[in-house]
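A single protein chain has been omitted from the complex, and every remaining protein chain is retained in its original position.
By written order: A and B. Residues from 1 in each chain.
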Amino acid sequence: MKLSEIAKRFGGELYRVKEDIEIKGLKSLSSAKEGDITFISDKKYIKEAQSTLASAILTSEKLDINIPQIIVKDPQKVFYRLIDILFPEEEKTGISKKSSVSDRVKTGKDVYIGDFCVVEEGVRIGNGVKIYPNCYIGKNVTIGDNTVIYPNVVVYRDTEIGKNVIIHSGAVIGADGFGYYKEDGVHKKIKHIGKVIIEDDVEIGANTTIDRAVVDQTVIKRGTKIDNLVMIAHNCYVGENSILVSQVGIAGSSKIGKNVILAGQVGVADHITIGDNVIVTAKSGVGKDLEPNKVYGSGLQAVEWSKWKRVMFYLYKLPEIIKSLK
Amino acid sequence: MKLSEIAKRFGGELYRVKEDIEIKGLKSLSSAKEGDITFISDKKYIKEAQSTLASAILTSEKLDINIPQIIVKDPQKVFYRLIDILFPEEEKTGISKKSSVSDRVKTGKDVYIGDFCVVEEGVRIGNGVKIYPNCYIGKNVTIGDNTVIYPNVVVYRDTEIGKNVIIHSGAVIGADGFGYYKEDGVHKKIKHIGKVIIEDDVEIGANTTIDRAVVDQTVIKRGTKIDNLVMIAHNCYVGENSILVSQVGIAGSSKIGKNVILAGQVGVADHITIGDNVIVTAKSGVGKDLEPNKVYGSGLQAVEWSKWKRVMFYLYKLPEIIKSLK
Partner (left out) sequence: MKLSEIAKRFGGELYRVKEDIEIKGLKSLSSAKEGDITFISDKKYIKEAQSTLASAILTSEKLDINIPQIIVKDPQKVFYRLIDILFPEEEKTGISKKSSVSDRVKTGKDVYIGDFCVVEEGVRIGNGVKIYPNCYIGKNVTIGDNTVIYPNVVVYRDTEIGKNVIIHSGAVIGADGFGYYKEDGVHKKIKHIGKVIIEDDVEIGANTTIDRAVVDQTVIKRGTKIDNLVMIAHNCYVGENSILVSQVGIAGSSKIGKNVILAGQVGVADHITIGDNVIVTAKSGVGKDLEPNKVYGSGLQAVEWSKWKRVMFYLYKLPEIIKSLK
């Protein structure tokens, strides 16, 4: 793609462009080499921009540096769209004969199933679905159009997966929830016959686990994005367009609203309701319902250990100190 | 199963039952439809009970609502047992020819090994064991009767697994412990030749990891239940009937007692001893030995961020504030 084509496509203006070169790669300011295009998202990176080796830069205003520029409204977004255009998804179709696909599976058009997958009976697979090698798809699972399942994913029986879902390697969808009742001093397993429902446009990170419900369903609503190593327990409900960052854990039957952000390593207790548009900052523990449209937190900041030891010393003495003050 | 049969089986009493209908499904109060049976575990759910669409309800006392009822002592437990009866485990036997099972493997009766498993030499598999597809069972592993191993589980060599154990997908049992010694400024690996021993009736969640010992063994005692994404390091010992909730981490050589509950995201340092019947609340850090029969905690509750920022501000100043007060 030539600089002029990029400018045309995104309504940009060429500046200090002497030669209408062909772009070969996309890189950050510091990694770019000759033939690459890069972008500047904020004026504070002007120094890196001055020393970049890129052959062109996307910017929202003209920069007084000697490098060909394309002036666009949102350079970062244009950069991301250029990636999509220049690196399209690979075409892959065909069902490997090295896989075990039950005769009782319905598959749409242009489906790819890689080697050594097992697809059990009653599974329905939409058009354009890609299932990479070594996956296991349990009985009666449904998979919507254009969903991509990367290698070594396990989907337990009865799970419903929507369209345009992406599931990364090692994710486990629909394992039994963690439920027992005590009898004669031992834990008796509660059999889980519920399911998991993943709606359209959800992305699920590597090695994340989402457990099936006891008798109802665990639900991830449309457009929600889940990072790696996240745990979502049985009977949870996660609303639309929410963001669950890595290593978040949500205990059983909790209900997360729409457009919620749970930052890294947040833990949510069971039977909690978190309102829409809530942000919970990293490492916080949520043990009570949270009202919508607010930011919550309880994570602590690492400081020098010698200082922290003294802080802890007084923290644990706080009740006595305050009592003696009174 | 008809309502009269359920009542008979669990010593229950029919109330407001006009027709002895056949139960088709089990659901919660809010999800139940016609043909389903549900249960009420506590009077506080009476409103949901009034509006349920279920065709029958298990309850511990007669409810003044217009729905057929079965009066039993513990409705929730009866509900769970009904699941077991109405949804028995699927029968699965036979060793797939698409798997690689060494000639030097001993298998009991009614064993199921799914496609694309590798079972190395010296493995001994008891009666009724189910190993789902894409599992790897290393050399000399032993697996007791009726144990179920779900797809994509890895069991490293020499691991001993008891009877009636359930291992969910993605779990990794017996990987090397995280041990090094420093020499000439670099970390030299300590070779781990110990093993993991999982006793009877243990359940292990999806993507949980339990590392092998250096030369001795990592032990999970009978009846202990482990949730998803839990980490148990080399040389740990977890006593009988304990509960390790999701994302718990236990560092090397720690010893957890019987009937212990470690709630979600708890971390236990290395070489710690936790006494029997201890409960540690969610997100707590255990850096010292804990006495038996007590509840411990150090997890914080998320509050509004503006408030939390002020709390943190003063928390970190606590040593100076107290000094100036003195």
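Criterion: a residue touches a chain if its C-beta (ideal position, glycine included) is under 8 Å from a C-beta of that chain, and two chains touch if they have at least 3 such contacts.
If you're wondering where the values come from, they're calculated on a predicted model, not measured in any experiment.
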{"item": "Option touching the unshown chain, where A:Gln76, A:Asn140 or A:Thr273 are the choices", "value": "A:Gln76"}
{"item": "Which residue of B:Phe10, B:Phe79, B:Phe116 or B:Tyr132 touches the chain not shown here", "value": "B:Phe116"}
{"item": "Chain B, residues in touch with the chain not shown (by the definition above)", "value": "100, 116, 118, 134, 136, 152, 154, 156, 170, 172, 175-176, 178, 180-181, 183, 185-191, 193, 207, 209, 211, 214-217, 229, 231, 233, 247, 249, 251, 265-267, 269, 279-281, 284-288, 290, 294-301, 303, 307, 310-311, 313-315, 318, 321, 325"}
{"item": "Touch list for chain A against the chain that is not drawn", "value": "25-28, 30-31, 76-77, 80, 83-84, 87, 98, 114-116, 132-134, 150-152, 166, 168-170, 201, 203, 205-207, 223, 225, 227-229, 241, 243, 245-247, 264-265, 282-283, 299-306, 308-309, 312, 315-316, 318-319, 322, 325"}
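Heads up, the rule we're going with is that only the chains that are shown with their structure count from here on.
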{"item": "Chain centre separation (chain A, chain B; CA means) in Å", "value": "25"}
